[in-house]
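Every protein chain except one is present and positioned as in the full complex.
== chain A ==
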Amino acid sequence: MTVIRTRAQSEFLRRNGSQIIVVGLLVVLAIVGVLVSDRFASVNNIMNILEQSVTLAIVSLGQTLTVLTGGIDLSVGSLISLASVLLSGITNGDPAMVFPAIMIVLALGICVGLLNAAAVIWLKVHPLIVTLGMGAALQGVTLLYTMGPAGKMPLGFDVLAYGRFLGLPVGAVITVALFLGTAFFLRYARFGRYVYAIGDDAVGAQLMGLPRAKVLLFVYAFSGFMAALTAIFLVSRFGVGQPYTGANFTLTSITPVVVGGTLLAGGRGGVIGTLLGVYLVSLLNNVLNYMDISSHYQLIVQGLIVIIAVSVYVEKKRKL
C-alpha cells in the first residue's frame, strides 16, 4: 500500500512539479503584496489583476499549443495589431457592423494560422522562420491600412473589458473557461493527445501514422484565432484599434508558457501551467507597482524569471 501511494505521489509531483512551484511563487508574491500595501488585498485590486491579465492569457493559450507541438508562433503580435485596426476600422462606430467585423477578424486569424501551418508542413520551413516572416508581412499590411488609430467602436463595446458576470470580470470568466476547455481537450480528446505526441517525438508520431498535417493546421489556426480574440479584448479596452497595439505580445506571450513549465522543445507542459504563468507575471507587475518599483526594473525582473524558469525546467527533462 505504502509503496503504491508513494509511487502515485511521485507521479503527481513529476506531472505537476512546475505548477506547484508557480503556485508557491504566487502565494509568496501575495504575501509580499499584503505586507507592502493594505490596498493590495482589496477586491478592487484583485479584479484589476484579473481584468488586465485577460489579453496576455488568451494569446498565451494559443501560443502554448504551438509550443507543445515543438513549434512557435511569432506572428501573433502583428496579427493582433492587424485584427484590432480592422475591427475598429470596419465597425467605425456603427453598432450594426460590430458582429460582422468580429466575424471577419476571427476568420482572418484562422486563415493566417492555416497559412503558417501550410508553410511549415509543405515548404518544410521551421515555424520560427515562417511565423517571423508572416509577422513582418502582417505588420506591413497593418501599416498600409492605417498609420494611426483606425475608426472607433460604438458605446457599450467596452463591456468585454470592464463588464461583470456574477461579480467577476467578464473577460476573466471567459479566459478561465477557455483554458479549462482546452485543458480538457488536450487531456482527454484523442486529437489533443496527438498534439503532445507530435511535439514529443515527431518521427515516432509519423511512424505511428498520426495526422501531423491536420494537427499542425489545427494548432496554428487555434493560435491565430486566439490572437484575433485577444485583439477584440484589446479594442474593447481601448475603444479603438492601433497599428502597434500587439507588438509586445509576440515575445511576452512566450514568457507565461515557459514559466508555466511547457518546454520549448515540445511535448511537455500544458495550458493550466500557462494560466498560472500569466497570473504570476500579472501579480508580479502588480506587486512591483505597489512597491513603487519603476517599470524599467520590472523588465529586468521579468527577464530574470525567464532565465530561472528555463534553467530549472530544462534540467528536469534531462533527468527524466
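FYI, a contact is a pair of C-beta atoms (placed from the backbone, for glycine too) under 8 Å apart; a residue touches a chain by one contact, two chains touch by 3 or more; residues count from 1.
FYI, contacts and distances are computed from a predicted model.
Chemist: What is the protein name, per UniProt, of the chain that does not appear here: "Autoinducer 2 import system permease protein LsrD", "Tripartite tricarboxylate transporter TctB family protein", "Pyruvate ferredoxin oxidoreductase" or "non-specific serine/threonine protein kinase"?
Modeler: "Autoinducer 2 import system permease protein LsrD"
Chemist: Give the residue, chosen from A:Val22, A:Val130 or A:Ala197, that touches the chain omitted from the document.
Modeler: Of the listed residues, the one touching the omitted chain is A:Val130.
Chemist: With respect to the chain omitted from the figure, which of A:Leu25, A:Val54 or A:Ile72 is a touching residue?
Modeler: A:Ile72
Chemist: Determine which one of A:Ala197, A:Ile254 or A:Leu283 touches the chain that has been left out.
Modeler: Missing-chain contact among the listed residues: A:Ile254.
Chemist: Across the whole complex, list the residues on chain A that are touched by the chain not included here.
Modeler: Chain A touches the missing chain through residues 72, 119, 123-126, 128-130, 132-141, 143-144, 251, 254, 258, 264-265, 294, 296-304, 306-307, 310-311, 314-315, 318.
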